[in-house]
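Below you'll find the structure I mean.
One protein chain omitted, others in place.
Up next, subunit A:
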Amino acid sequence: MAANKASRLGEEIWKTRIDKVNAELVVLTYGTIVSQLCKDFDSDYVEVNKQLDKMGYNIGLRLIEDYLAKSNTVRRCSNFKETAEMIAKVGFKIFLNITPTIANWTNDGKQFSLILDENPFADFVELPDDGRAQDELWYSNILCGVLRGALEMVQMQVEAHFISDVLRGNDTTEMRITLIRYIDDELPPEDD
């Protein structure tokens, strides 16, 4: 079963090939980024979400290379379901040491949810109590960008967004990922 193999692979890489870093360092660094963005954009949370997504996108573009190197993956995923397994059980495992649950597939197999049972970014965090952050800010939005950027580099155009977050008082932290299309090899755009 592919799912099992993926978990074992993730576990294996996490144990042997990953440099670990103190979790609180990550929490505080990421927290500082988000709170600084909120300050810079005058608590325009919609804009903050966008910026986080953009940052994540740029991370994703590079991170995929690291992921492929560490996981020694030479083969393409045969379908989007397998991609989901690899994201959750290998990708999240080796970079964040969590394994989100994959759920809520649509019938066409193009849309699924990642449910983050724990979110290492969100430790200690309480959203600002200005009455808007709870409704507008997606604190961990950088993750959406990372997935979008990483998958784009392997010929998958996806759309990712959070639909619930425990920080907002929801029961779960859930990210929705939609496959838009497989990108065909295209000629690079001509220089103007």
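Methods note: a residue touches a chain if its C-beta (ideal position, glycine included) is under 8 Å from a C-beta of that chain, and two chains touch if they have at least 3 such contacts; residues count from 1.
Basically, contacts and distances are computed from a predicted model.
*Asks:* Suppose you had to identify the omitted chain by its UniProt name; would it be "Sedlin", "Dynactin subunit 4", "VPS9 domain-containing protein" or "Large ribosomal subunit protein uL30m"?
*Replies:* UniProt lists the chain that is not shown as "Sedlin".
*Asks:* Of the residues A:4, A:32, A:58 or A:79, I need the one that contacts the missing chain.
*Replies:* A:32
*Asks:* From the listed residues A:6, A:63, A:127 or A:146, report the one that touches the chain absent from this view.
*Replies:* A:127
*Asks:* What residue numbers in subunit A mark contact with the hidden partner chain?
*Replies:* 24, 27-28, 30-32, 34-35, 38, 123-129
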